[in-house]
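Note that one protein chain of the assembly has been removed; the remaining protein chains are unaltered in position.
Let's look at subunit A:
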Amino acid sequence: MSATPSSTPSSSPSSPLHLAVALDGTGWHPASWREQVARPRDLFTAGYWADLVAEAERGLLDFVTFEDGLGPQSAQYGEPDSRTDQVRGRLDAVLTASRVAPLTRHIGLVPTVIATYTEPFHISKAIATLDYVSAGRAGLRVQISASPNEADHFGRRTFPPISLPELQTPAVQERLTPLFDEAADYVEVVRRLWDSWEDDAEIRDVATGRFIDRGKLHHIAFEGAQFSVKGPSITPRPPQGQPLVTALAHQTVPYRLVARQADIGYTTPHDADQARAIVAEIRAEQEAAGRAGRPLHVFGDLVVFLDDEQTAAEDRRARLDALAGEPYTSDARIFTGTPTRLADLLQEWAAEGLSGFRLRPAVVGHDLPGITRGLVPELQRRGVFRTAYEADTLRGLLGLARPANRYAATA
């Protein structure tokens, strides 16, 4: 039988919170690179990322995510801009995560992968390898891309442009549905490939000369609308069995992807009522997908400006907005204030069913230490955050058991 744990991650106000930080360039505010603490000239060096992840690990965070994209960043939704006053350019997220893995010991590493243009076979072995080099701390954040300019970078498909206002319309949501379905297929292939070797497939039987028991390697024989993949993987089953699968979701179609395939869904409620409603919708989708009761964390995403004084945080945000020439807006709630008030808010939202949070530091050089040295001690004082790493793997930190292999014969 399956060894899947039966408990859904708990979420009462006093139960421990999970905390992740979303790393992107010098921070999420477009003018963050202009702060004195920012290191914009180091963005394309290994040392920069190693320092950030070391800081996150010092704060005992569950994991960090790495943003990515298959085209330049843009202030315009879905198309490139011609701005020269913001950070442009990114290193591959999986490789950045892998570069810092040997330098860290406990923190989870969750790079973004774009399902729309990449090969599930390549990504499955890449994340499995990240799991090997980090000794069980790998995950992925799956994302789709519907922007015409990124399609032109591959030349295999074309997509009509979508503007931000029409994003919520039923017509556009319908157009995006196949991309999310493809992402669900993609994750299905990635997961089957992780299981395509049983844990004890390598036998090194000198007597018969057999290195593997080939009965414990499995073709996955996946056939979908966009791709078919035969398998097995070229990489043995990773240390965690199944590394973490995560996705950011703003509405029903992506909630469905989260409910069908993810271990963690990042959501963007703007208040406690929305948090409750989102959790309810995802749980309903989970039930509809036949995964009711399976462990699925629902996290809230927040952009954070953290300072010891409320006014300092507000002033800093105003100064950055002035530098950017416009007020910063986000899909997520923007929190501006003290670690104490942020801790209040996280606990209030956790009471509505969120089991953790992914915080997006507005200025990573300032707000990441704000999280690790301000928020974390405050949550520890309240008894809702770990005071030492309690597990060696990312699944372990998130209270998820190592799953049984779907292909293993039941004894």
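Here is the rule we go by: a residue touches a chain if its C-beta (ideal position, glycine included) is under 8 Å from a C-beta of that chain, and two chains touch if they have at least 3 such contacts; residues count from 1.
By definition in this document, contacts and distances are computed from a predicted model.
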Protein that the absent chain corresponds to, by UniProt name, given "sn-glycerol-3-phosphate transport system permease protein UgpE", "Uptake hydrogenase small subunit", "ABC transporter ATP-binding protein" or "NtaA/DmoA family FMN-dependent monooxygenase": "NtaA/DmoA family FMN-dependent monooxygenase"
Option touching the unshown chain, where A:A54, A:L164 or A:I234 are the choices: A:I234
Per the touch definition above, residue among A:L52, A:L70, A:A146 or A:L354 touching the missing chain: A:L70
Omitted-chain contact residue, chosen from A:T96, A:T112 or A:Q143: A:T96
Touch criterion as defined above, residue of A:K125, A:R191 or A:R260 at the omitted chain: A:K125
Sites on subunit A contacted by the missing partner chain, in the whole complex: 31, 33-34, 36, 40-41, 44-46, 50, 69-73, 80, 82-92, 94-96, 98-103, 117-119, 121-122, 125-126, 128-130, 132-133, 135, 149-150, 152-156, 197, 202, 204, 206, 208-214, 217, 226-232, 234-236, 323
